[in-house]
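The complex appears here without one of its protein chains, the remainder shown in place.
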Amino acid sequence: MRKIILDVDTGSDDAVAIMAAILSPDIQLEAVCSVDGNKDIDKTTENTLRVVQLLGSDVPVYRGCRAPLVKFLCPDRLPRRGESKPIVKDGKVIQMHADYLDIPAAEIKEQPISAPEFYVQYLRQATEPVTIVAVGPLTNVAMALMMDGTVMDKIEEIVIMGGGYNITNVTPTAEFNIWHDPEAAQFIVHCGAKVTLVPLDATHAACITLDDCERFRKLGTVSGDFAAALCEQRIAVHDDSQPLAVPHAAAVHDALCIAYLIDPTVLKDVREVHCDIGFRDFSEGQTILDPRYYTEEKNCRFAFDGDRFKFVDILCDLFARDKKSGR
Amino acid sequence: MATKVILDVDTGSDDAVAIMTAALSPDIDLVAVCTVWGNRPIENTTDNTLRLISALGVDVPVYKGCDTAMVKYLTNDYVENKERPVVMYNGKAFTMHSEHLDLPEPKIAPQDVPAACFYVDYLRHAKEKVTLIPVGPLTNLGLALRIAPDIVENIEQIVVMGGGSKITNCNPWSESNIWHDPEAAQIVAECGAKVVWVPLDATHRACITMDDCKRFREIGTFSANFAAGQCEQRIIVHNAQQPLDIPDAAAVHDALCVAYVIDPTVITDLRHCHIEIGLSGYGEGQTIVDQRAYPLEKNGYFAYDADRFKFVDILCDCFKRDKQK
Partner (left out) sequence: MPRLCRGICQPAERVWKMEPKRIVLDVDTGTDDAIALMTALLAPQLKVEAICTVHGNTTVENTTANTLKAAYAVGRTDVPVYPGAAGPMVKRLIPSRAIPVPEPILSGTAQIDGVTVAMNPDELPLPVSPQQAEDQPAAVWYLSRLRSAQKKATIVATGALTNLGLALAIDPGIADGIEEIVIMGGGVKKSNITASAEANFFKDPEAAAIVLGCGAPITLCTLDATHSCALTREHELKIRKIGTPAAVFTANDIHARRESYARLQPLERAGTAPIHDALCVAYLLDPSVLTQVEDACCTVDCSAGISEGRLQVDTRYFKGKCNLKLATQADPDRMCDILVSVFEKAKSAKERGKVQSAV
């Protein structure tokens, strides 16, 4: 059993990741931390609680940082993304991430301490190594490791959904999670822990199709149904604004990190690289890999490809284990 | 009819090959050569350019250009470039670009007017459109475009040697020419003229091998022999520091831009893209190509591949025309 802490900005694909982590027999989910990212911290925390509650899990949820470390201090770095046009389908507005997940409001409560405090306390007391799976901006993790560097040896691996080499989304150079808090990301990739980046190159390859959604539904469980709905929503948005190589498919980025923990071979073409993060201007949030023969010191692992068939099989196995049956 | 061309060089071993090719090609009417800082300080790059033009015995005016980047060094907010060590080979020291080209002292002097002013004056009064081939940092052109943005009207195209999408040489994200003056490069990228970027992705594909150097030497002219010498020097350094896919080969970047103007099919994968230049921190001097499904407005052409056999043939054709033995 691999102990993990999941750090999320729930988020549609985060929800799939949380369910997968809760249901996996290979994973012992110690805690889920929320962070500012896809949505503001109130929404990502509430959404996280909703997913945990939906599966009847007792995993503790910690509220994390409400803004990136330093980015918003500089007026020239405030986000200036153009508003994306809403997609209307069957009279419903569809977004990559809805403000609130379409499941019952949370009655369970978040823990009384913040996510960075939890990380420090947990890691100080840990007797076994733990893996941190961060699928949102890296603010909480960077904050915690800045507060206490002595806990580094308790970290088995940091698995990050973030970055992109041949593929980007939020700007010509950047993927959202890294772009949202570039300083935190730079701190983490250079922190000395074993860092595995699961970038868009891998997550776009390991896409989920409408047919896969059918498979999820046929499982007849709550998690299978909800995952299918979330993936369909993502497919609608992908089809509209960033069509993938496989038609009618969507990247479900965050869940791929959980699948990797269950079966590392779901990531393909994982290379040791030297990676830096751009901070300013056009390169802000870019994962810059050194392509030179005389490369600088390698500091992390970067997945260039993913196996979509294996990925779906893993998810199906997990959702089938859900004891709560669907509609 | 021959294409009117202005070269902008920081001579430079590969710049030397580019100058000779342009000066000798029947398809190119070389209007002027501007110099710029870059591979070496401006005094060296100008002196080297003058030496080469003298040795070639052609009548082309040389305009001395800028000695540093437009604004980069005003702040300490730039990443230091690590010098690559000298390569020792057969007891001799080799660098990619020698301080002085191994040629006699120049017989000609540079013109009085600075290069940037020449661009403004010449392009404003040009009767036909001119192709610009800047193969060093883009400082001269960047300044000229800021002084007189209207000069783009008389620019046929700008064929830039610079940048790299999947290959870099200066640091993890940038190629030297662009890194040396990123702001100037971005001014060129968004100036509105047709800009063709010939980056490392293309120039490393169009490499020159030791066998090619032999072919040059068999031609027996001054330019062929001199080019062979420059290429051999580059191969030694490439082998030691950045070996290419093909063994015993070197990229001769700058000459590929000239070859492209002579025969565009030497570039085999030219894509219309949105290109912008990183301006600070990690990413400074990076040529950013927007690869998203929903890219920003396309503003340039980026060369991803080139035909090395055609490239060598073009060079040989030009060197054969040289009257100097």
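Going in written order, the chains are labelled A and B, and every chain counts its residues from 1.
Here is the rule we go by: a contact is a pair of C-beta atoms (placed from the backbone, for glycine too) under 8 Å apart; a residue touches a chain by one contact, two chains touch by 3 or more.
From a predicted model like this one, the values you see are computed outputs, not experimental measurements.
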Option touching the unshown chain, where B:87, B:126, B:148 or B:240 are the choices: B:148
Residue among B:16, B:33, B:52 or B:70 touching the omitted chain: B:70
Options B:117, B:200, B:303 or B:318, residue touching the unrepresented chain: B:117
Residues in subunit B touching the chain absent from view: 66-67, 70-71, 74-75, 77, 114, 116-117, 120-121, 124, 139, 143, 146-149, 183, 186-187, 190, 279
Touch residues of subunit A, complete complex, unshown partner: 74-77, 80, 280-282
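Basically, only the chains that are shown with their structure count from here on.
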Residue ranges of subunit B touching subunit A (in the complex, touch as defined): 84, 166-169, 171-173, 241-243, 274, 276-284, 286, 288-296
Touching residues (chain side subunit A, partner subunit B) in the complex: 166-169, 172-173, 186, 241-243, 274, 276-284, 286, 288-296
